[in-house]
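With one protein chain removed, the remaining protein chains of the complex are shown where they sit.
For reference, chains read A and B in written order, and residue numbers begin at 1 within each chain.
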Amino acid sequence: MSLSSQPQLDTSPDVSDEIRHTTCYMCACRCGINVHMKNGKVKYIEGNKDHPVNKGVLCAKGSAGIMQHYSPARLKAPMKRVGPRGSGQFEEISWEEAMETAVSWLAPLRKEAPEKLAFFTGRDQSQSMTGWWAQAYGTPNYAAHGGFCSVNMAAAGIYTMGGAFWEFGAPDWEHTRLFMIFGVAEDHDSNPIKMGIGRLKERGAKIIGVNPIRSGYNAVADEWVGITPGTDGLFILAIIHELLKAGKVDLDYLVRYTNAPFLVNDDPESKDYGLFLRGRNNKPQVMDRKTGKPVAFDRKGVTPDLVKTHKAKGSTWRPVFQLLAEKYLSEENAAENVAGRCGVSADTIRRIAAELAHVAFEEEITIDQPWTDWKGQKHDKMIGRPVSFHAMRGISAHSNGFQTCRALHMLQILLGSVEVPGGFRFKPTYPKPVEAHPAPHCKVTPGAPLDGPHLGYPRGPEDLCLAEDGSAARIDKAFTWDNPLSAHGMMHMVISNAHAGDPYKIDTLFMYMANMSWNSSMNSAGVMQMLTDRDESGEYVIPRIIYSDAYSSEMVAYADLILPDTTYLERHDCISLLDRPICEADAVADSIRWPVVEPDRDVRCFQSVLIELGARLGLPGMVNEDGSPTYKDYADYIQNHERRPGVGPLAGFRGKDGTGKGRGEPNPNQIQAYIDNGGFWIDHIPPEAAYYKPWNAAYQDWAVERGLYDKPQPYLFQLYVEPLARFQRAARGHGDIQPPEHLRQHILENMEPLPSWRPPFEDTAVDTEEYPFHALTQRPAAMYHSWGSQNAWLRQIHGANPLYVSGEIFARYGFKDGDWAWVTSRHGRIKVPVVRMDALNANTVWTWNAIGKRAGAWALDEKAPEATRGFLLNHLISELLPPKKDGMRWSNSDPVTGQAAWFDLRVKIERADPGNGVSQPHAPTQKSPVGQGPDTIAYGGDLK
Amino acid sequence: MTNLPSATEKKLGLAIDLDTCVGCHACVISCKEWNTSNYGAPLSDVDAYGASPVGTFLNRVHTFEIKADNRPAQTLHFPKSCLHCEDAPCVTVCPTGASYKRTQDGIVLVNEDDCMGCGLCAWACPYGAREMDAEAGIMKKCTLCVDRIYNENIPEEDRVPSCVRTCPAGARHFGDFADPDSNVSRLSAERGGVELMAAQKTRPVNRYLPPRPKADVTGDGQIDIPNPFLEAKNQTAKGFLGWLDKALEKI
Partner (left out) sequence: MYPAPSVILFTSLSGIGFGLLAWLGTGHPAVTYLTAFTFFFLAYGLAVGGLLASVFHLGNKINAFKAFSQWRSSWLSREGIMAVASLLVMAPYAIGEIFFGQQWPLFGWLGAAGAVTTVFTTSMIYTQMQTVPRWNSPLTPVLFLLYALGGGALLAGQTGVAMLLLIALGLVQALNWYLGDGAFAAAGHTLETATGMAGLGRMRLLEPPHSSPNYLMKEMVFVVGRKHVRKLRMISMVLLVLLPVLILLLAPAAHVLVGIAVLSHLAGVFVARWLFFAQAEHVVGLYYDMR
């Protein structure tokens, strides 16, 4: 047979009949996707090359979208519960019956006591819409998932510099030369971070990973700092100590762009101790080096001092920077003094500090791009310090997370590396200082809307959400003295507070897209108990639960009324500037989803359902004067709703002719314009506005034009956060609004206006000799929380999760491959398989998050590995701290923001008899409301 | 066709950068997704929602740990698909002639119309790059996306393998190793691209770019960066303020 007889291949087969551009929702990263359609089915999903977020790449989850879309776990129709809660027994009902049932529950509540509805949503991307609905309904009890997610990061960022890491900013990947990444496994910016890291590698920039676990990004980092969990604050402050000692801080930057020169009352006797010296117009004052007199910080031509102490009004006033230098130069922050606790050697700390200083100040970069600052001063170049940072839940999901995040921002700012070439840059709609955000609102009027938006950033005690008697106004106790700056609410406390009737009882719990009986709760077994508990009269303690999910998740089984959602390929959505948009540091952008496939089941887009529900309830904004619905559905809302005149959910293609950018009347063809444009809209920031955004006149003007703000709002970075000092002031007994006695000390200690480190609560609350190890979770790149397990492709990668145990622990307890262990915390005990890992902090164990499943959920076989060997660490984590001496139990959260302290967990470990090889605890099997998936799939055979 | 061509016009293959691969499995799923509905029989998943799902994948990512003395252990993500060997033993063992190496570009393929599913080629492959599909009973392997790279129905810039196009970190590079100036040849030369199991004499085309040396040190006292930058000018806060005062003069 001659070689020329090789088969003739068709190397140009037809790929698809049509490509539809929409937005991925296999996670919250919001990448653009090209959905290839063949014979009316989804054939292939690839990244959209033009899309600002992913520029063509796609992660494993995104590529597995086909299996999610055709998942056997999809809910098929509205359902009402017919068996006991948790059993999974349901009966399908019509949408009419579902809507009528919901209205019959919600309408009377609204008339009498709207707060008896608690409406909490998960990781959806329509919070501006759901929040608007909840406000119109009038309940104060609304939030999304941020409280258990990463509010420490968000709040610390916004209070400090008007924007956070999270997905609200990014390193300047094209210019940075040294990148430090703290506590990140995946983050919301999954693809952009990977692309960025790839870019840094290409450019030969150095990456330092700070993480107890060396996997993922830390595996490719050039240097790994295997820090002890919960001690990043110490590590960062030690770096700051070393930098200050060496004078390696960017003074010019500090003077220009931060409140370093602001004068602070340093007189402990004064009632205004800790507050800024304010002049006329209430403007903070700085010391002018030329005149030696205090003047308004923004006076033209002022050269502020950072050194001089000022005496006035009978008190001593000192510049922020002086306080800062004093605080961090103190020996307790010296590398030697923190090394042991951090598990990082003093030499390493110093070397990293030296590297940061070296790159920041010796490898300064300049871009030939003139710009003008907010004071009108012209600069002929953009100067940058090419060190950049990123961080996420590894530092924020601790009870000292807020201050640790603040410390990191302080480090960035001292190095002059925020919003400069090579540094960290904000993505519009950020930067946006606290002043540009609302304060929280909670005033209830039966039958009427709430007095304002639920969530926001308190400026001081007056913004707390307290009832007349000082008790919590909200069911989650957000914005109380326990957690004053809980800017995202505290969803993780809702079920346990509602169950306890503390601060009050509710009637209906309405949730959307959050698997609260399982992986998004601490103490999952306890939560399942609370959801099924009955009172003396035999009624459920939480009387009614409405839930919207798209799939047969664990939470579905615990609800009374199910509103089945579509998959992400079957509905309209907007990824809005009013919410969490897809902007890049160089551009403003937003995007849509649209039904690229029509649903083949009796399911409806949840937001459309909510709009119809609003109309049936007659909520303001949702009905016309004649009582008819204002919006036909979500798509209609997206196109026609205006939040402020000319500003609506979508910023692109506004106005009748579709040319409006950011501002303009509603455009009846807007959604089509998005579809025609690839599913998104983008508008680039002009080059002169690309950096220094908070202080750049061109940026400020551009942002106003685009409707991001209504007037320019330049601001300074807050090294010293005065709102925190206001809470401390109250704790010292000043002011009308006073904390309860037992919290005074707590507030003083935790609300320090300059960041400081305190041990995680759990470390002080439990015997760390008895529970010597830290236990963590990480997100696997190829799995999204619980919702990936129904995915036939992804579940083969992560169908079960072992506990990874450090080599040291493994050896100390004589573990062998294939062994099992009992892992015990102060709260619970689990039995799990273990695997040795050496690239791990010596005192740490960890597992992949949310792989364990309840038998019977997700249309999986009850013997599925997810349900047998898979497990949740959540059983070990309590939503409450151990009782204090006074019997009080505080939530297991950051004392400032209420962020759930997932990673404070301490455990002990012992070898276990593997027994039947089933992890413990093992929740009883539920009935599957959707049956079980097919045996074999061979997708795509008919799509050639 | 089971004889190997003595030479191929091109040597198309992948250079996989282990210094950049974050082990995200994007390439694994993208490969599955493309190939299940393109070249040949679909890639089935048996017991897909059951107790022991087993599916066919043409590319899988292993994670290894490396321990050396005096440095922290290192994690290595290692994607593996067909290396399109020049002396591909999988081809010569094939009794039906289904397996062959293309003369034009060196891609090793299975002509599914001829395959009888004996599994011998999988035995012959040292790298585990061939998987028999349980549903179809036919041998599957990486096609180097032969139905993409020349496909005139897709935009030119997309004519690369699905795994390469999708890799978020840019760790996968596609090109012609026969051309010393190609992207992959240059990368491999610069970064010391390695062959897997050279002793098997399969002469793989694909190259792996090893991780760059890590900067990790565990021993103390190894400050390798110009430390004068941390020369302590100001041991005390007081001294610091003095320095500050002077420094501010200069601004």
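One rule holds for everything that comes next: a residue touches a chain if its C-beta (ideal position, glycine included) is under 8 Å from a C-beta of that chain, and two chains touch if they have at least 3 such contacts.
The model shown is predicted, which means the values in this text are computed figures rather than measured ones.
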{"item": "Selected residue (touches chain absent from view) among B:Val61, B:Val108 or B:Leu144", "value": "B:Val61"}
{"item": "Touch criterion as defined above, residue of B:Val28, B:Leu109 or B:Val205 at the omitted chain", "value": "B:Val28"}
{"item": "Identified contact with the non-displayed chain, of B:Cys118, B:Ala178 or B:Ala247", "value": "B:Cys118"}
{"item": "Interface with the unshown chain - residue positions in subunit B", "value": "1-3, 18, 28, 52-57, 60-69, 71, 73-76, 78, 80, 89, 91-98, 113-120, 122-128, 131-134, 136-139, 194-201, 208, 210-211"}
{"item": "Touch residues of subunit A, complete complex, unshown partner", "value": "1, 795-801, 835, 837, 839, 865"}
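Going forward, only the chains that are shown with their structure count from here on.
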{"item": "Whole-Å separation of chain centres (CA-atom averages), subunit A against subunit B", "value": "32"}
{"item": "List of subunit A residues in touch with subunit B within their complex", "value": "1, 3-7, 9-15, 38, 43-47, 49, 54, 56-64, 66, 72, 190-191, 194-195, 197-199, 201-202, 206, 214-220, 222-224, 226, 242-248, 251-252, 255, 289, 303, 305-307, 321-322, 325-326, 329-330, 345-348, 350-351, 353-355, 357-358, 361-362, 781-782, 790, 792-797, 799, 807, 837-840, 859-861, 863-865, 868, 932-941, 943-944"}
{"item": "Subunit B to subunit A touching residues, read off their complex", "value": "1, 3, 5, 17, 19-26, 28-30, 32-34, 36-38, 41-55, 57, 63, 65, 67, 72-77, 97, 100, 102-103, 109, 111, 113, 135-136, 146-147, 149-154, 157-158, 162, 165-171, 211-212, 214-218, 220-227, 229-237, 240-241, 243-245, 247-248, 251"}
